[in-house]
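Questions regarding the structure given below will be posed in turn.
All protein chains but one are shown at their positions in the complex.
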Amino acid sequence: MSAELEDIHEECGIFGVWGHPDAARLTYFGLHALQHRGQEGAGIVSNDGGHLIGHRGLGLLTQVFHDEKDIEKLRGDRAIGHVRYATAGSGGLDNIQPFVFRFHDGDMALCHNGNLTNCQSLRRALEDDGAIFHSNSDTEVLMHLIRRSVRGTFVDKLKEALNTVHGGFAYLIMTEHEMVGALDPNGFRPLSLGRMKNGAYVLASETCALDVVGAELVRNIRPGEIVIVNDDGYRVVQYTGLTQLSICSMEFIYFARPDSDIYGVNVHTARKRMGARLAQEAPADADMVIGVPNSSLSAASGYAETIGLPNEMGLIKNQYIARTFIQPTQELREQGVRMKLSAVRSVVKGKRVVVLDDSIVRGTTSKYIVSLLREAGAAEVHMRISSPPLKYPCFYGIDISTTKELIAAKKSVDEIRDYIGADSLAFLSLDGLIESIGLNADAPYGGLCVAYFNGDYPTTLDDYEPAFLASLTEEDRQRLPRFARDVSEYNGNEYQVTTDFE
Amino acid sequence: MSAELEDIHEECGIFGVWGHPDAARLTYFGLHALQHRGQEGAGIVSNDGGHLIGHRGLGLLTQVFHDEKDIEKLRGDRAIGHVRYATAGSGGLDNIQPFVFRFHDGDMALCHNGNLTNCQSLRRALEDDGAIFHSNSDTEVLMHLIRRSVRGTFVDKLKEALNTVHGGFAYLIMTEHEMVGALDPNGFRPLSLGRMKNGAYVLASETCALDVVGAELVRNIRPGEIVIVNDDGYRVVQYTGLTQLSICSMEFIYFARPDSDIYGVNVHTARKRMGARLAQEAPADADMVIGVPNSSLSAASGYAETIGLPNEMGLIKNQYIARTFIQPTQELREQGVRMKLSAVRSVVKGKRVVVLDDSIVRGTTSKYIVSLLREAGAAEVHMRISSPPLKYPCFYGIDISTTKELIAAKKSVDEIRDYIGADSLAFLSLDGLIESIGLNADAPYGGLCVAYFNGDYPTTLDDYEPAFLASLTEEDRQRLPRFARDVSEYNGNEYQVTTDFE
Amino acid sequence: MSAELEDIHEECGIFGVWGHPDAARLTYFGLHALQHRGQEGAGIVSNDGGHLIGHRGLGLLTQVFHDEKDIEKLRGDRAIGHVRYATAGSGGLDNIQPFVFRFHDGDMALCHNGNLTNCQSLRRALEDDGAIFHSNSDTEVLMHLIRRSVRGTFVDKLKEALNTVHGGFAYLIMTEHEMVGALDPNGFRPLSLGRMKNGAYVLASETCALDVVGAELVRNIRPGEIVIVNDDGYRVVQYTGLTQLSICSMEFIYFARPDSDIYGVNVHTARKRMGARLAQEAPADADMVIGVPNSSLSAASGYAETIGLPNEMGLIKNQYIARTFIQPTQELREQGVRMKLSAVRSVVKGKRVVVLDDSIVRGTTSKYIVSLLREAGAAEVHMRISSPPLKYPCFYGIDISTTKELIAAKKSVDEIRDYIGADSLAFLSLDGLIESIGLNADAPYGGLCVAYFNGDYPTTLDDYEPAFLASLTEEDRQRLPRFARDVSEYNGNEYQVTTDFE
Partner (left out) sequence: MSAELEDIHEECGIFGVWGHPDAARLTYFGLHALQHRGQEGAGIVSNDGGHLIGHRGLGLLTQVFHDEKDIEKLRGDRAIGHVRYATAGSGGLDNIQPFVFRFHDGDMALCHNGNLTNCQSLRRALEDDGAIFHSNSDTEVLMHLIRRSVRGTFVDKLKEALNTVHGGFAYLIMTEHEMVGALDPNGFRPLSLGRMKNGAYVLASETCALDVVGAELVRNIRPGEIVIVNDDGYRVVQYTGLTQLSICSMEFIYFARPDSDIYGVNVHTARKRMGARLAQEAPADADMVIGVPNSSLSAASGYAETIGLPNEMGLIKNQYIARTFIQPTQELREQGVRMKLSAVRSVVKGKRVVVLDDSIVRGTTSKYIVSLLREAGAAEVHMRISSPPLKYPCFYGIDISTTKELIAAKKSVDEIRDYIGADSLAFLSLDGLIESIGLNADAPYGGLCVAYFNGDYPTTLDDYEPAFLASLTEEDRQRLPRFARDVSEYNGNEYQVTTDFE
């Protein structure tokens, strides 16, 4: 938790298991490890050898599954599950995944992490052709494309559908005979395959969910890949040759759990390197370093070690989630924020402190953190941010949808510093970020998507493009690179990559 | 969270406010800051100038108050509230506090943190005299004593009642005309008075709850004191002269929030000193120090600084609370524990680690932590505990009720080390603990209760004595000091201590 | 349903069984047969041979017991239960019965049908002596009196308590070793003992509940009697010799189920006789007779047979219970009433109809019924009421608590006729009522309480007397008989009446 205390949300986490008698229970464990990726709804669909059985609801996983019976009814040795973050207005039970579809030729379940850029136009075209949608989510579109494909096999239909949708996506599909994962051509969102001791296969948004069920990492699913798991093992198929890795850099900065590895890079370690690099780029003359819990504790530790200052626990996060509804007046709203974070007076009193946070979104919480530390007696407050200023929206699965809410889209670093009331303020450089993460993929920005920092989107924006362009200043419009450098067109060049059962 | 990952629980937190138009809302905020003291139930009773209005329920505060209306109906500028940990078998809505009593001569509400040692005998005597109880809780006993007192004023009745009950207690009472707090003669549990900017008074179990509503500390309530708040201000009355401070040392070790101060000692700082002292008493030849999150991070930091090793984030706690019901088999039970805690492989791999925890209760979780770190590749695991071995039960408000569950009651340190599988194990000494906390009160053990470590109970055990003695070995029975050194008898010597409105 | 479509409510029904392995289930069946006596809450307490287990809740029986588990957990071969009508303001779970009391010397459960006239003064006196009440109900008072009695046995304590409370009551008590029923000295409310084929004993408010479990009537409990059921059988004890039967005449007119017998008089048959008598007292020149469903169908049949007119189904009652909340405007309120009752146009069109109802309370629903029939085309509407005008409140367990709401307390029969818009209106005479019921007990009014009709209350009114007298006109005050003709004083003359196990 931070990204200025949760002003930015991930849009989902997915988990599936094939071949374990306690499949639904393991999915519950796996989703619990992914709960940070979505707290507004959860669901699990099991497969008892043909028939799919589902349970889903609004709220945290533990609220949705509040009775042993909720798990027990999910019979079968295969299951997929989903935790969801619902953007305002798109809530409601109808949108909770996995979706279950019952056809005369068999059941299917589907869930999704990401965001499509051409969803609205696809949806409209499908509706004009007689399709009926039952949710607001992007997810249903894929199923309509699959079902309308005239190709022969399910995997062929799926390939066609995946080449029709644009944007960021990690899909997880359960049919009667297989569990299938699929990643977009840029690999915006992480997806990993693991294997349990009993031979069961597991697919998960993050490796921390593999760990929690005791599964070993087999392979990170790569851009443009489909992974198919069935009773014979798994096999990987590429549905497009035009791929280019652009994994979301915010996964490293803020979203992912510190104990997860993404393409072999440990998240905690990457954050610690960001802090260390920031100490070099923007040192501060102070008495101690304080991280905003929890997501910035790693960076704070790297900063402190590098600069040679003690890393102190000057801010405490309340481990119980607070409600925001109880905040009618301005005075009470501020007291509401106090519920999340407290300063430890005896630690910071009279001290010059460096506060590490992972990003600044609106700036209002940063302003509050500074005042909290000053009230607790801090002599100086130096704010350090372990990522570059957030200036542009994301269209691939993070809920930064307009630039209006981003303080760095409108103010310079000095203006932000004045607004939040810090004695000094510095952000990590874009190069610093890329080098700290150290993916080093053979792709722009070392394989990272950094569009929210520099506006360089790795794909066409499709349905979002007109409104986005209209939101830009003339200057920005000139300066920004053209979208979609070279990927995302279907080239028909499919080939099977690897398999464990041949 | 630790005390071996929550095997020990505090039994309650209390909060009250007098004189603020948003009294119920502030009580909600205050209780939220005290949620770590009890998660099984919560309630608030407001006072709209005569009539008491209550709302209470099972579960977390945010579950009990899930609608703005739940707060809005609690009209009035005075309120008291309670969060409760329910020991097994004593759950149920009937026991959720504050209790509201409606008499023809006015309403009263009452809540309580602590445990009485003579509750059963008082209850039986009262029943034999016609009293009818409606809950299992100790709390009701006090109201029966008050109502049966033939003294003149409410405060006089209360004094008589407080001199009749024995054990550990912090009471909070709301009548139509005043809010009253009362502490036992040993001050086992903390209770502080604060003042808001608008002049409203606040009573809270911990100072972190004063901070969250922006109140300044006025005074720590001391052993044997009653504090009475009404529209004229507050006044403190002592109901007994035979007092002796014995505040629960586990408040410093584990229960209280790091940002709370108890009698002027900051909890985080005390824990850091425990870690530092432990580094001196029991250094380890290792590569890094790791604290078990969250309660042992402070001690780990003290240990690391003193011994000169890096303090690393090698263990991650899932910030979402897991359910325990989904654990039918041994294999799955272990996976259930994995839901709480994960090791960061890239941090610990190949390293010799010192793990700091605050205490060992049953040892099973410590055993799991050691294996978790070894699985993640740790070369050596040295366990250090920032308190002495837990050997005896508590009768004053912590749920360690029998010695059977305490591994240190049966095994030596070497045997425990073997059981948990660590390369080495050391506990902080009792002197080290007392000096690290540094209360330095003019009372045995510097004003701390350390009975769970050495069996030296500062009061008679009353109803608990026979069973407790029977549970001891002959040797222990010889060695233990007699209970109740010199306090807890009513001497009739009442005097008013201080006031702000004369 | 009628009493002007449920403007008057019974206050409770009680049921108990001793000696059947499915005791809780049978109690569920029995309470279901008594559901018409109270719809706002229900509860069952079972006894598994010492320990009492309870389940209770707000709403209809089927809402409170909505899961097989709710019954299964109520182990044991003995149980008592209660359905409750909650008067406005006294609702809430705390008041749902049976109440369970847990004492160090054993559990007890208690439930109650009726109303005490000296409850407030007893409650106040008990509170002044240290008693603490947890509900608003009259029921708790009895338990306090029992527990404070210094007599030797439970039955002796109970006798003392029963001689202290005044008014109307049927109590049902479960202790560890016996089930006890008790009736007030006037027998205001019915209570019957039955025996099942397996030898189990059953106590119930009405005989229809005996029928539903296949029990044979053993005996109607009589005024001033205690019946004690245990493993040896049953025995009846009289706790006072000063008794005089005054059973509530509204039980015959409206409350009780048509298939119940009260002191051997079948309720349906009594109602039919009321209708027949009314036909003699107030014939009408019409084409057909229509009863207001359901309670007036019997009387309509008697009226029709006697006068020689067809008895037609001209009014239909919706068998699903409507909600009243959805009625914000006057227009919609009227439509809300339409939800309960509909006229059958093709039956009444062009016809002169006699409408039979059991009573007129406020008159507003009668007015609506007349207009409903006229809208459906009735040529003439003659209203006939099978009881005398309701003029005075009841203090023994029916919720007619003030005369203000009773139209007959303020208006003459002609004025009421004009208000409701009928072509003619007539009420049954008091003598007609008494003779139709035909109890013929050796007591005033043949053993009936008819105080709501003539103000002749068979007991002192105690706490209610001042307000009641103040509500009367001077004329009424002169005319009314003195209360409490000759009973309700404890004379110490106890003797055992009968038994089946000597």
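Letters A, B and C mark the chains as written, and numbering starts fresh at 1 in each.
As a convention for this text, a residue touches a chain if its C-beta (ideal position, glycine included) is under 8 Å from a C-beta of that chain, and two chains touch if they have at least 3 such contacts.
None of the values given here were measured: they were computed from a predicted structure.
By the touch rule given at the top, the unshown chain touches A, C in the complete complex. Contact with the chain not shown here comes from a single listed residue; of C:53, C:71, C:282 or C:360, that residue is C:71. Residue C:257 is the one among C:78, C:112, C:148 or C:257 that touches the chain not shown.
Only one residue from C:298, C:386, C:436 or C:459 touches the chain missing from this view: C:298. Screening C:12, C:45 or C:60 against the full complex identifies C:60 as the residue touching the chain left out. Check A:131, A:173, A:381 or A:461 against the missing chain and you find that the one touching it is A:131. Residues of chain C in contact with the chain left out of this view: 1, 22, 25-26, 28-29, 32-33, 35-36, 39, 60-62, 65-68, 71, 208, 211-214, 257-259, 261, 266, 268-269, 294, 297-298, 301, 305, 310-313, 316, 318-323, 325-326, 329, 332, 335-336, 338-339, 342-347.
Residues of chain A in touch with the missing chain: 101-105, 123-124, 127, 130-134, 136, 140, 143-144, 147-148.
The working rule: only the chains that are shown with their structure count from here on.
Under the stated contact rule, the graph of chain-to-chain touches is a line, running from one end chain to the other without closing. Chain-level centrality, scored on Cα centres against the all-protein Cα centre, points to B. One copy, chain B, sits rotated relative to the other, chain C; on C-alpha atoms the angle is 180 degrees to the nearest 5. Taken residue by residue, chain B touches two or more other chains at no position, since every residue touches fewer.
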